[in-house]
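Report on the following structure.
All protein chains but one are shown in place.
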Amino acid sequence: MIGPALERNEMLRLTVAGSVAFLALWTLAAWAGLTSRQFLPTPWEVVARMGELIVQPFAGFTLGAHLLSSLQRFAMGFVLAVLVGIPLGLAMAYFRGVDRLVTPLFEAVRFVAPIAWVPFAALWFGTGIGGPVLIIFMGAFPPVLINTYRGAKFVDRKYIEAARMLGASALRTITQVLLPAAVPSIVAGLRISAGLGWQSLVGAELIVASSGVGYMMVKGQAAVSTATVMSGMIAIGLVGLLIDVALRRVQRRIERQRGL
Amino acid sequence: MANIRFRQVGRVFRQGGQAFVALDGVDLEVADREFVAIVGPSGCGKTTCLRMAAGLEHPTSGSVSVDDVPVKAPGPDRAVVFQQFALFPWKSVWDNIEFGLLSLGVAADERRRRIEHYIGLMGLTGYEQAFPHQLSGGMQQRVAIARAYVLDPKVLLMDEPFGALDAQTRVVMQEELVRLARQHPRTVLFITHAVEEAVYLADRVVVMSRRPGRIREVIDVRTIRRSERWDDLPRIEDVMDQASFVHLRTHIWKLLREQQGSEAH
Partner (left out) sequence: MHAVHAAAPDRQPWLPRLGWTLGAAAAARLLWQALTVWTGWVSPARFPTPAEVGVALRQIAIDGYGNARLHEHVLRSVLLVTMGFVVASSVGVVLGLAMGSSRRIEALVNPVFLVLRPIPPLAWIPLAIVWLGLGDAAKLMVIFVSAFVPSVINSYTGVRQIDTPMFEAAAMLNVRGWRYWKEVLIPGAMPSIFTGLRLSLQASWTTLVAAELVGAVAGLGSILNQGAQDIYPAMILVGMASVALCGWLMTVGLGRLERWVMPWRAVA
């Protein structure tokens, strides 16, 4: 039996206990002296390193500059995925011919992990921005397309009938009926898409970049500086979380507006 | 001149290898500006008739024509009022009503004139910027009716438009529809399973049999309405209280009751 929700105090106590235990274990493991501090820093050393990175450049840039670089790539790839994915998804939902043509091609390419595009990205774009953008696109595109398609395809039939009755053209039906109807599904897809895009970005930057948080982590790894690597991980996690939170806000607002 | 003509209309559904005859040899003409209601047991095909006139479905035999032109596809000349309203949730009341006019290419000032006219007529003043989910069922259906009328359609097709409303709202809407119909007479095909509604609103009431749907009887209400002067009575309750009304209603009930008893084949 799950039982009732914990009393606030107890929950707080347990949460704190859990965090403390985790940090304590970590710190103890670092102090035990089994390995060098560079190899396994204490949590505080990681935080300190993060602070350093914010002011002191490492691998060419400060942490902030690296993040900016990463975000730029992410934005480009994500926006591209949205600009291609939404119209294509709508077209596929409305025109059966487009659906029949695109679906097999999409399904074939879909199972290629975005990261597997890295070699071609490197081949085609070198260390230019095109490489990471391509990989982010490959990660962000499928959820946008699928969610747009599903949202538009499964529109309640009565809206389509009303639109037909009111004499709407194909363009008008797509933009004024399918698209608005699909918005909740699209926004949900955008959240997933942003998550996958951000993850793909990290992967791309591990290999084909000369700046960005992933690149910083690789350099940190080469210098055997765990604290640097962990700082990168924390930064990536935080930014990814912020992006998701922002999109969730958008999602909630749209749901409220629709009275869903 | 816009009439609706059903000539020997038949509709056969195929599902999983079996054939179901939904409609069988329906012959009906709705004259210009006539208000015809179709009543019948569930599944008798009355909604199918309306949808064929709308162009949302097609007969497997026979033909349906509006204004002597065979019906091929839906269009604003045959405006539909749906039971589930089918207003676009993402558009305001004004934009919903305007949608069809934009497709028709009506000029901006003419659009504004028409929309304002029907908003006033349907009691929607003040709600122009509201969204459907903020409105009650009755209000939403008013918007749907306004949306249909504003198109200035040849015929009006109403598919159990008050079926999703509660009883009190329903009565109010019936009164309003009568008022509207008198003010803007139009050819109307009205589907309902509420007998009183049909008798109150229609010039003629078509009673259909259960599946396979055929016309059982067509009752002329207009003559009685005129001779008994129902229109002079102030409220709907007064009309429904009339002996002549009750008589018609009971007659139709009996017809429908027969359908319940008989076995479907």
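Per-chain residue numbering starts at 1, and chain names A and B are given in the order in which the chains are listed.
The criterion applied here is as follows: a contact is a pair of C-beta atoms (placed from the backbone, for glycine too) under 8 Å apart; a residue touches a chain by one contact, two chains touch by 3 or more.
As the structure is a computational prediction, the values presented were derived from the model and not from experiment.
One chain is not depicted; across the entire complex it touches A. Of the listed positions A:Trp31, A:Trp44 or A:Phe120, the one in contact with the omitted chain in the full complex is A:Phe120. From the set A:Ile54, A:Leu83, A:Ala170 or A:Leu238, the residue in touch with the chain omitted from the display is A:Leu238, counting the whole complex.
Summarising the interface, subunit A meets the missing chain with residues 1-3, 5-6, 10-11, 14-15, 17-19, 21-22, 39, 92, 96, 99-101, 103-109, 111-120, 122-124, 146, 149, 153-157, 198-199, 202-203, 206-207, 214, 217-218, 220-221, 224, 226, 229-230, 232-234, 236-238, 240-241, 244.
What we mean here is this: only the chains that are shown with their structure count from here on.
Centroids built from CA atoms put subunit B at 51 Å from subunit A. Partner subunit A is touched in their complex by these residues of subunit B: 54, 56, 73-76, 78-80, 82, 84, 86-91, 99-100, 102-104, 131, 133-134, 147, 151.
In the complex of the two chains, the subunit A residues touching subunit B come out as 158-159, 161-169, 172, 176-177, 180-181, 183, 257-259.
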